[in-house]
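Let me begin by handing over the structure; questions about it come next.
Missing here is one protein chain; the remaining ones are kept as they sit in the complex.
Here the chain labels run A and B in written order, and each chain numbers its own residues starting at 1.
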Amino acid sequence: MFKYVLGRIGAMLLTLFLVMTLSFWVIRLMPMTIFENPEVSPEVQRRLEDRMHLHEPMIVQYYYFMKGIVTKGDFGTSVKIRPGLQVFDIIKERIPPTMLLNFFSLLISIPLRILSGTIAALKRNTWIDNVISFLIVIFISVPSFVFASLMQYVFAYAWPIFPTLYNAQAPTIWAAFRSMLLPIIALSLNPIATIARYLRGELIETLSSEYMLLARTKGLTRQEATWRHAFRNSLVPIANTIIPLITGIMGGSLVIEKIFAVPGEGGLLVDSILGGDHFLTVALLIFYSMISLVTIFVVDVSYGIIDPRIRIGGTK
Amino acid sequence: MKKLLTLVLALMLAVSCLAATASAEKVFRTYLASDTETLNGQNSVQSNVNTPSSYCQSTLYRAVPDDDGLNFHFIGEIAADLPQQIDATTWQIPLRKEACWANGDPINADTMIYSYKMGLDPVLSNQMADFISDQDITILNAKAYNQQTADAPVSWDDVGIKKIDDYTLEIITDGEVTADKICSHFTTRAVVPVYEPLYEAGMAEDRTSTTYGSTADMWMCSGPYKLDSWVFGSVQVYVRNENYWLPDLFKFDRVEVRIIPEMNARVELWEKGELDYLAPDANVIETYIDDPRTVEYSSATVYHIDLNCQNPNNPVTASLNYRKAMYHAMNREVIAHDLFGYQQPSGVYVNGQAGMFSENGLTYRESEQGKAVTDMVDSWGPYGYSPELAREYLAKAYEECGVPEDTVITLVFAYDPSEANWNATAQYLQEELPVIFEGKVKVEFDTYSGISTTVYKQQHDTWDFSPNDWTRSASRTYPYTCFYYYLSTYGSHPNNYFDEEFEAQYAVCDSEEVKADYSRMLDETKKLEEIYLAKVIHIPVVQETYYEMFADNLVLPVETYLPGFGWGLQFADIEE
Partner (left out) sequence: MTVYEPNNLPQELLNIPQGEFERANNDWRSDERFTTEPIGFYKDAFRRLCSNRMSMISMWAILIIIVLAIVVPNVTGYGYTEQNVKQKNLPSKVPLLEQIGIFDGTRVLTNIKKSSIEDPKRYPEGCIINVIREYKAGKQTVVDVKVDYYKYCGVADGEYHWMGTDYLGRDIMTRLFRGTRISLMIAALSVITNLIIGIIYGSIAGYYGGRIDMFLTHLAEVLDGLPYIVVTILFMLWLGSGMLSIVLALTVTGWIGTARLTRAQFYRFKRREYVLAARTLGVPDRKLIFRHILPNTVGPLITRAMIAVPGAIFSESFLAYIGLGIKPPQPSIGILLSEGQKVLLQYPNQTFFPALLISILMIAFNMLSNGLRDAMDPSRRGEE
């Protein structure tokens, strides 16, 4: 097991290196301008660009980039979004709201999705299943930006029980949470629905397998059999969907953060990509990748513990 | 356990209610569409920095409303009095002894000299340096100092900003100016004082950049308000600065600036009464156009379409007749009214605010000379729109370039689809131009995001139309300066088009001799604009009308919009 974990860490680091390299080359090869003001004279532009090594060959710039990260943890300096600031500091400052948002969404969505998926599977093809499926489908069928705007309109304007925007300076924890609830819900709906559907399918398959029949034959009640055998067994492949769930939530937060004016990483990423702040974009990509890599690592390791057959690199 | 939880929740609710009702202070709640990238006004080209800068920083002079609310005048803020003329180009500015930073440190001549020296520093290369060196006045050698090269150094001693004593500054200008222009020059965000200890603390080792103003801790306030907190991307809060020396001018106790990127959210907050200010955009204006709270004014912007005259795919674009055809093919009334949303069509380029500091109070457009140009344009058709002329000129262009008569040319309209105005305009022209030119012209799109229009034009040469990027709001005194962007001496050349006659005429306008004689300057500006129209340097389309809404309980200090001053929002009061 220890060897397996060690191997996974090694693979993770290798992946991270590849991600860094890839994002550096992809993004930095795209055109970039530092100056919005065309009145800045060419000499001044040249001077500033030299400071960022922009006139050196790409491979040299790559060397500076990697050297900065490895030796000093220096990801570069922002040029557009917050000029002059270290991108690392910019990202660091915006972690709390993003993390809270994503964490709460996960917290809400995991139990809910399991519950709804299980009920739908157990009550297969009854009206309960249909109602759940219908609701689920409504949630996944309207894009989150429409849904978020709609929720903002209904619950913050027409029937104002929540604040319209995220309140970064809420006086109490309760007020902070209240201002966050709408974005959290908006963010959770889609993942809940996607995964609940998957769980339903998985459970249905397990429920109809032979060992369930055996479990019933040996005298277990239906509930006992479902809980002990079917449910646990269908959780195994579900663990797999945690990865897309987390990356999905992170992706969704790009839009939600803009609509509710949450000062998080998602909005920053969109701004920096569209604003052409390449240094910041590269660092944010690395940040996002790191989060998904850590998730993948955790899932892989727990997978390896739950079901050793599925370890990556198992034999034929 | 359950009881405890209920208790805690109830407590939280009570506390939050208390916190909400405790304040009876005058709070002004406004918004910005995006956050200020830095608070350092010397180095930010974004106009949204004006908000924190005007509330939290003092400048040498400040424009304040007259008591009757009909006009405005300048008063010394850091300056103790209006500038004193010593000789033709030398002026002295006395400073207030009580001026100080929010932490109590004094502001004196040394502070100001340091601020301007840093603002113009050739190594720091601040992006707003030209707002210090030449805006309403041109300070002697300031531009030369800022743009000096290693082989032609310029000493700071040669720059026309000098310290006479601790509380007197001397300004030497490059030409004769009036006291009003000096005041007006020293009111922008680029000429605010900077706090030396922090400016130096944020300085990079090689002195090429400073992080001054990048966070709340790295910025020192000196204005009527101070930055209480700043959560980047969410909110800026200003509270009264107890150390400020002219507190009676200002009525708000607290200013909350929320960062709201979505228009829907702004409208919701406005309708709920949680915002005191709203600027409806093209999508929303239809709803508010007849609202009694909506006020409007003509801004200093004329939107225009750049024409590429060197598209290798379309040789016909090099022809002047082609450019004229396109000029006459724009149905400006539809574009301005329906696509830009209740804006003014404009077939001319000098905007409605240009030249408003004239002796008789008329802007260039209202002057005899300006009107003559407008009349000429209207004689071609409404705001220059004339399908017949357009067809005629295109036929001539075909003939001139030796293109067969029935050729169909495909023109590329390059634009950023996230800009609603231009998105609608581009799609409108795609439908309209083939009709006007009877099928001889087709329009296709090249859309881009993530790069500015300037950058797009630098990197591509296969476009034909493109929206303007920067609009030069002409100097309030000299209307001709809006043509400055289209000179060959200017850094970026959006349309690759240069014309000797045009440049010569600009030089005539810009000469000291013409600038000194106001009516002659207007005549020469008229000639310049006529050349501009005859050569179709680009296509003017819309004179921007700006719409704003203020909450009912907001008492504005002026009766109408005052060009160059605005609504004086900072001086407004809130009624109970």
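Going forward, contacts are C-beta pairs under 8 Å (C-beta built on N, C-alpha and C of every residue); 3 or more make two chains touch, one makes a residue touch a chain.
On a predicted model such as this, the values are computed, not experimentally measured, just so you know.
Colleague: Which residue among A:22, A:107, A:128 or A:214 touches the omitted chain?
Modeller: Touches the omitted chain: A:22.
Colleague: Of B:84, B:407, B:447 or B:462, which one is in contact with the hidden chain?
Modeller: That would be B:447, which touches the missing chain.
Colleague: Given that one chain is not shown, which residue among B:291, B:368 or B:438 touches it?
Modeller: B:291
Colleague: Of B:197, B:417 or B:564, which one is in contact with the hidden chain?
Modeller: B:417
Colleague: Could I get the residues of chain A that touch the absent chain, sorted low to high?
Modeller: Interface residues of chain A facing the absent chain: 11, 14-16, 18-19, 22-23, 26-27, 30, 124-125, 130, 133-134, 136-138, 140-146, 149-150, 153, 194, 197-198, 200-201, 204-205, 208-209, 237, 240, 243-244, 247, 250-251, 254-255, 269-270, 273-274, 285, 288-289, 292-293, 296, 309-310, 312-316.
Colleague: Using the touch rule from the top, list residues of chain B that touch the missing partner.
Modeller: 263-264, 267-268, 283-284, 286-287, 290-293, 334, 338-339, 416-418, 420, 423-424, 426-428, 430-431, 445-450, 552
Keep in mind that, in the parts below, only the chains that are shown with their structure count from here on.
Colleague: Please work out the Cα centroid separation of chain A and chain B, and write it as a whole number of Å.
Modeller: Comparing mean C-alpha positions, chain B is 39 Å from chain A.
Colleague: Give the list of chain A residues in touch with chain B in this complex.
Modeller: 31, 33, 35-44, 47-48, 51, 77, 80-85, 90, 93-94, 149, 152-153, 156-157, 160, 164-166, 168-175, 178, 258-264, 267-268, 271, 273-276
Colleague: In the complex of these two chains, what residues of chain B are touching chain A?
Modeller: The contact residues of chain B facing chain A are 9, 12-13, 15-16, 19, 34, 37-38, 43-45, 122-123, 125, 127-128, 130, 147, 149, 202, 206, 208-211, 214-215, 229, 231-235, 237, 258-262, 264-265, 268-269, 271-272, 274, 418, 449-452, 454-455, 458-459, 470, 485, 490-492.
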